[in-house]
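Please find one structure pasted underneath; my questions will follow.
A single protein chain has been removed from this complex, and every other one stays in its place.
On to subunit A.
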Amino acid sequence: MSTLEIRDLHVSVETENGPVQILHGVNLTVNSGQTHAIMGPNGSGKSTLAYALAGHPKYTVTSGSLTLDGEDLLEMTPDERARAGMFLAMQYPVEVPGVSVSNFLRSAKTAIDGEAPKLRTWVKDVKTAMDNLRIDPEFSERDLNTGFSGGEKKRHEILQLELLNPTFAVLDETDSGLDIDALRIVSDGVNRFSSGGDKGVLLITHYTRILRYIKPDFVHVFVGGKVAEEGGPELAEKLEEHGYADYVGEGAAV
């Protein structure tokens, strides 16, 4: 079993006006085999947590710890974290012109595995994963994220999740901007990934609707840069009815 442990995490972000403190002591433990949903209003620090986990250079951990099976993630660069088993499905994947999707996927797979994938099985794996996500085959010759629609970007993130097969997946608002069909396709992808029972999922979302397709074991409500309430799936239902109004006002204004 693997464990991702977040202890008293304080994080600030670089802005034009200097660093701004966003996270004020987050505690969270994710074990493999579990799906955790992090929910909260806009500006509550959900995405900051995602970036801090992946090691984005604009986010500075000012105190606290972040460990994966006891290994200090804070000591690792983003690529080292990825090779240690972390994956972040991004909310806004960036365009990289001139780098084809197929070249990118193969480079990433080679980096994660430490050796180039066997050509034959790799081509088959990519095709299967793309079929599952209803991605057109010609997609692999396109430039990375360049001119992709919102839905294509999200499906491409999940395609990477399936092919790179990390231990822990952080999904940063993967559901935002998806229509109902795309939401189901993407959710199926996440469920395929976690179906073996040895993966941990940290699902960051603003809305409850993705939780109809991906069933969380735990729900954490994020407000003002810390966890305001925790519970099981029933907490999501409560949020569905009452929204975040009960929490806001206790310090959500960050």
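Simple rule for what comes next: a contact is a pair of C-beta atoms (placed from the backbone, for glycine too) under 8 Å apart; a residue touches a chain by one contact, two chains touch by 3 or more; residues count from 1.
The rule is short, and it goes like this: contacts and distances are computed from a predicted model.
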So which of "Electron transfer flavoprotein subunit alpha", "ABC transporter ATP-binding protein", "Twin-arginine translocation pathway signal" or "Fe-S cluster assembly protein SufB" is the UniProt name of the chain that got left out? "Fe-S cluster assembly protein SufB"
Which of A:A52, A:L88 or A:I158 contacts the chain that the document leaves out: A:L88
Just one of A:D8, A:D79, A:E141 or A:D181 touches the chain that is missing; which is it? A:D79
Just checking the interface: what residues of subunit A touch the absent partner chain? 54-58, 77-79, 81-83, 87-88, 90, 93-99, 103-104, 107-108, 111-112, 143-145, 160, 164
